[in-house]
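I have placed the structure first, in the form of structure tokens, so that the comments after it can refer back to it.
Yeah, one chain of the complex is gone here, protein chain that is, but the others are all in their spots.
Our next item is chain A:
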Amino acid sequence: DIWSLYRNIPTPVARNEKASSELGYVGIDAILEQMRRKAMKQGFEFNIMVVGQSGLGKSTLMNTLFKSKVSRRSVKTTEEERIPKTIEIKSISHDIEEKGVRMKLTVIDTPGFGDQINNENCWQPIMKFINAQYEQYLQEEINIDRKKKIPDSRVHCCIYFIPPTGHCLRPIDIEFMRHLSKVVNIVPVIAKADTLTLEERDFFKQKVREDLRANEIDIYPQKEFDEDAEDRMINEKIREMIPFAVVGSDQEYQVNGKRLLGRKTRWGTVEVENTTHCEFAYLRDLLIRTHMQNIKDITSSIHYEMYRVRRLNENNMHPNGQPTIHANGVPEHEVLSNEM
């Protein structure tokens, strides 16, 4: 009989056997297991961008988040680190696997951001890059003969590093987040937060939240995309904590008999994953353990769709029908429309 066939397979099919012998059980809920199987087989993609001036520990934070040398800086070997004259955009991908779940993680670095003397329009090349990924996806999507699974290079999440000044957001921070929050999920973090006391930190956070509100900057999770009351409740708690005050480290130290990730100073060791020391764990949970799928969903069903609508409407309004397209795939008049 049918049950005997299941006993031969190596990995057991998670099945509520008790329920299946119950009278009247149809088995509709077995679709959850089928979906899980499919997801495990296909694997996941995640593209995360880090933005902030040099020296704020961006690479270290990425490595700490993904417990591995995922950032560009860790991969480069002998090349001398220099601050580029213009903003560069460099992405590096890694295949990582955990408990059978495979992920293609792409970390997009933006060296040169905020490092120039004149940082006017520093957000533009980044905006261009993000839109170029939407464009690439759109082009693939409108093919007649298209791939079974369209490769997703769209930036799902942009971590913005705020230097721990303790006062308020700088004009460059506001400029950047104001423009980019319209096209990508932005998660602002206070970098190197171990230089602030808890009181300074709370004060700073409050100021940042005020500045964000005053400039009508919608950071992730955006209020308007809360799906229901339960969602809203969870997301409100997150919104009250943003920006997360983080400390990154890839060094382990012995603390109270345990080996923990931390930063050792003369006056003590900052434990990265200790929530009384910093908010790294909350950031990790948000980005990876609870909201990763949601972050991707907002990117595909909101940001990408908005790009697509703009793009298709722009095209309809163009007098001769075919706009000029740059080599990087971004149409000429995109630059103008970016000036919002």
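In this text, a residue touches a chain if its C-beta (ideal position, glycine included) is under 8 Å from a C-beta of that chain, and two chains touch if they have at least 3 such contacts; residues count from 1.
Rule of thumb we're sticking to: contacts and distances are computed from a predicted model.
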**Prompt:** Looking only at the UniProt record of the hidden chain, which name from "A-type voltage-gated potassium channel KCND1", "6-phosphofructo-2-kinase/fructose-2,6-biphosphatase 4a", "Septin" or "Geranylgeranyl transferase type-2 subunit beta" is the right one?
**Reply:** "Septin"
**Fill in**
The one residue from A:121, A:254 or A:293 touching the chain left out of view is A:293
**Request:** Using the definition of touch stated at the top, determine which of A:39, A:198 or A:233 touches the missing chain.
**Result:** A:39
**Request:** Please pick, from A:96, A:168, A:241 or A:255, the residue that touches the omitted chain in the full complex.
**Result:** A:96
**Complete:** Out of A:70, A:122 or A:162, only one touches the absent chain, namely A:70
**Fill in**
Filtering A:73, A:201, A:284 or A:303 for touch with the omitted chain leaves A:284
**Item:** Where the unshown chain meets chain A, residue by residue
**Value:** 1-2, 5-6, 8-11, 13, 19-20, 23-32, 34-41, 44, 46, 65-70, 75, 88-101, 103-104, 106, 108, 125, 129, 138-139, 142-146, 148, 153, 227, 284-285, 288-294, 297, 301, 305, 308-309, 311-313, 315-316, 321-323, 325, 328
